[in-house]
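Sharing a structure, written as structure tokens. Questions coming.
For this view, one protein chain was removed and the others were kept in their places.
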Amino acid sequence: MSTPLVNEFDNWIRTRFVDLNTELESLYFAQDKKEQIQGVGEELKLALITEGDQFVQQLLHEGNTDEGFDSGFDLLGNVGFLMSASRRHEMDEKHPALKSASALAMQLGASLGVVPRFASAHLETHNRAQNGKYKTFTHLDDEKVFLDYNTRGVFGFIRASEALLHILPLGVSHPVTLDLLNTAKDALEKVVENNTALFNELDVDRFFYNVRPYYKTHKVGRHEYRGANAGDFAGINVIDLLLGLCRGNDPYYSQLLVDKFLFMRPEEQLTLRDCMRRTSLMDEFLAVSDEERESQWFKINLSAFLDVCEAHGETARQHHSQLISRFIESPAAKYELAHRQDMTASGPPLEVLLAALQKLHDLRTASYREDIQTRHQDVQTLRSYL
Amino acid sequence: MSTPLVNEFDNWIRTRFVDLNTELESLYFAQDKKEQIQGVGEELKLALITEGDQFVQQLLHEGNTDEGFDSGFDLLGNVGFLMSASRRHEMDEKHPALKSASALAMQLGASLGVVPRFASAHLETHNRAQNGKYKTFTHLDDEKVFLDYNTRGVFGFIRASEALLHILPLGVSHPVTLDLLNTAKDALEKVVENNTALFNELDVDRFFYNVRPYYKTHKVGRHEYRGANAGDFAGINVIDLLLGLCRGNDPYYSQLLVDKFLFMRPEEQLTLRDCMRRTSLMDEFLAVSDEERESQWFKINLSAFLDVCEAHGETARQHHSQLISRFIESPAAKYELAHRQDMTASGPPLEVLLAALQKLHDLRTASYREDIQTRHQDVQTLRSYL
Amino acid sequence: MSTPLVNEFDNWIRTRFVDLNTELESLYFAQDKKEQIQGVGEELKLALITEGDQFVQQLLHEGNTDEGFDSGFDLLGNVGFLMSASRRHEMDEKHPALKSASALAMQLGASLGVVPRFASAHLETHNRAQNGKYKTFTHLDDEKVFLDYNTRGVFGFIRASEALLHILPLGVSHPVTLDLLNTAKDALEKVVENNTALFNELDVDRFFYNVRPYYKTHKVGRHEYRGANAGDFAGINVIDLLLGLCRGNDPYYSQLLVDKFLFMRPEEQLTLRDCMRRTSLMDEFLAVSDEERESQWFKINLSAFLDVCEAHGETARQHHSQLISRFIESPAAKYELAHRQDMTASGPPLEVLLAALQKLHDLRTASYREDIQTRHQDVQTLRSYL
Partner (left out) sequence: MSTPLVNEFDNWIRTRFVDLNTELESLYFAQDKKEQIQGVGEELKLALITEGDQFVQQLLHEGNTDEGFDSGFDLLGNVGFLMSASRRHEMDEKHPALKSASALAMQLGASLGVVPRFASAHLETHNRAQNGKYKTFTHLDDEKVFLDYNTRGVFGFIRASEALLHILPLGVSHPVTLDLLNTAKDALEKVVENNTALFNELDVDRFFYNVRPYYKTHKVGRHEYRGANAGDFAGINVIDLLLGLCRGNDPYYSQLLVDKFLFMRPEEQLTLRDCMRRTSLMDEFLAVSDEERESQWFKINLSAFLDVCEAHGETARQHHSQLISRFIESPAAKYELAHRQDMTASGPPLEVLLAALQKLHDLRTASYREDIQTRHQDVQTLRSYL
């Protein structure tokens, strides 16, 4: 279901493109100031953009070939890989090859209903392996470690979200709801285990200097699009909303959703939209009448529910205090790069990003905050019923 | 999101309707020939149909109230409960109350895109509990036992199907595919455990005489619709198709799908349709080249895949040799009812149904058959690669 | 977006298949009893089924090729053409070639969400022309005349339905609603003109003996599917429902919809379903308050609305008293075939069908009927407001 040209380009992305990036990374890493990459390996950079452009030109000319959504989405990923690598190697934004790549990316993005750049799905949940190898920017082990664990983490959240979604038609008092809550908890606990492994195995410097730079903000056409991050799938927000820890009428959270929607695949956008119109499980538990609270099911199901909230909070705590701290904050501080404009995937300066992530952390852990509304009090109320 | 009238009817279905059915069942069960129910409890039957009809008349008159899919689907379930109970109590098909109920059911079914009768989703995955109690026909413990375990079984298959669906974009060689295969296997093993518990706890006679009769074939408008059964959800067929044990171009299996589609909710119909256009995991494993079979991933992922097939086969084996045999075949033989026309949910005589189920069993277990094509040989081939 | 095999089969359907049917028709028509076709042209019949089967076998084997909905729908049409021609030539239902064709048709129908046979869309709205020629069964002029006008008629109804759909968000009192009502009326008047031309140009005997027989009921797999007719598109029912002349809670009409849904393409099913949850324009006009009836817009828009109802009624009158009468009733009577089982596309005996169509006629013309509810009185009421 793809044209020969599309396949050739895919092949190039899976081989030569990876070789070139890897060579460049090894040059960069060999330097004292690993972040100063201007002037380093210029021929390799040129090869990358020139060879890539040959495919792009032909693809633009081949025009719309209507091979179905999956094929188009995959091609968008490949153009996106090329553009992100150009960005990572700090090539001139005005380079004509980037103009053509933008044109192709915009055509594809518009016709697919997603941002015109590569998104996390291209790296994780929709990154097809060939003979055991999925697409990466480089041959570096640390990129693989990062993606292997990320993908597992994402699927863990997705599994939890699927279990919670199945609860909606049953209601909080159904006997099988208990099973589904337990499934969700197990899945979230797997996420924590998995992230611990990532924390232990990933090399800080390699990740900081040679992997992360590929996930930066860059321009496509007239607009700047924030980078890919492991959170660009619906499942995590489905969990937030269905548990009730985050809410759609909270401007901080709805802004986050507004900014995120087009980074998800269309079917995920629909799932998440559907969740926004649902009553959360927390609100359902809070609405149980005094009398019904005496029923046998109540403490059993409520207790399982609070365990899920706890497990979800734990993933947030760990993400914040382990992953972000170790792999971003520390090296940024250590190497005094915290103020570089392009430090973060989403674009804003590091401290702004960190404050925003703290908010999210506090919502998910139902922590007490003076300045914003969390579910701290409601969780306390529910606990008191046990 | 429902009109007051819709809620009142729902309330009636959850209370008075259950009382009436329970009383009738206790009269029937007290008899020698428990299946001869004509003339027994006629006043109760009349009350049931007359009271129900009052709601139906008003609902028809209230007309289209556009309260959204979920509300309409729920209402269809309630009308369907009323019609199925009338059928179970062998009331005259030509009763005017059944005409009105048909009219309402057809309007709802047509506007929702499903059969105009209650389907399994109304009993299991979409049966909302209120204060711990979901909708049932009777107060009998055995109905609850049956539905509790059925619902758990269904969610087990669904969880397995979700894991397999996530593999599609990754391909069989992706490292995370291993995790997803293991998740599928675990879920299927839970189904087996769960069915064993059902086997042990369910009372044969109670089920045979007082529960099953509510799930019979009956007419709505001009057509006869087969009864509800626990298999009317997409997940089980998604597993069949994605594993590759059953195939869309097998006329036996495609007939089964054709007959089943409108018994599923629309979103499930879409999921299943989508699966029909996919390459199965088995075919992907068979297509691995000689050379690639030497790669490290191959034996690991293949072995996990064959375990999933085995687990899926085990659920079929158990369903056949335990559940069907104990709860349908044996009592039918014992009470010499095997030839009654309405013995089975789907309508055909028992021996025809059993032969069809045997076929399905043989497909899912990849057994050798002379007369039909199973994946027996292909599974052997794959095993030989381990 | 189709495999070579699919294209070859399409080519065969567009050439050799048409030749064979045409030859057979000319043999049949040369006879005294044109309807007695058993034993006539048996070699040609055999050639048709044998050659067709070769494609079907290969297509079944090629399996799921996932070339997108349009390609699959087109292929289903081609298999359907083959099966319908076999039916028309009264070949044995048990012929193994028909078994294979059934298998392919069921696989396609199930995966597409439509009946597993050719439907009107294959003949009319989705019948792609190549160098000016669309697909037909024969080379006969009268088949082309019939399809040309049918297709125009269908698009006329569709245009009217599109205009009415646009009114829904505006309401009956919006100034631009007047324009949309006039567009609908114009479109319906074009349908009448077009049907008059059909009435004048189509040869009764040719149509009766050589064209219609291809549109008969036949079996696919276990079930019998009624034949194709020019009414199998959503537009006509959208008009019925939005004008309010027919209603979803009328059991006659909801039965008609239930029977018709899967003969429509999925996107049309959705449109029609959506209409079923809307308030009709007639009900909106009836709900206008006494006071608002004094407003300037009221008489203007109401009068335009009643004109649309009138135009829609006129198409029904004409279909009934001209098309059906001249091309079906008369020849059936003349040739004493009225009692043949397979006289009608939908299966029932001619008089039953005619009575049903009379009902539909009376609903659409808002005629007075003692036995069923039409909008006769409501239309009178509205007229009295002018």
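When the chains are written out, they are named A, B and C in that same order, and each has its own residue count from 1.
One rule holds in what follows: a residue touches a chain if its C-beta (ideal position, glycine included) is under 8 Å from a C-beta of that chain, and two chains touch if they have at least 3 such contacts.
Since we're looking at a predicted model, the values are computed, not measured.
Trainee: Could you tell me which of C:158, C:211 or C:350 touches the chain that is not displayed?
Mentor: If we include the chain that is not displayed, C:158 is the one touching it.
Trainee: Pick out the residues on subunit A that sit against the missing chain.
Mentor: 60-61, 63-64, 66, 72, 99, 102-104, 106-107, 109-113, 116, 221-223, 247-251, 254-255, 257-259, 261, 269, 273, 276-279
Trainee: Can you name the residues of subunit C that touch the chain not displayed here?
Mentor: 70, 125-134, 148, 151-152, 155, 158-159, 162-163, 166, 169-171, 173-177, 179-180, 183, 292, 295-298
As a working rule, only the chains that are shown with their structure count from here on.
Trainee: With centres defined as the mean C-alpha position, give me the subunit A-subunit B separation in Å.
Mentor: 37
Trainee: Whole-Å distance, subunit A centre to subunit C centre, using C-alpha means?
Mentor: Going by mean C-alpha positions, subunit A sits 49 Å from subunit C.
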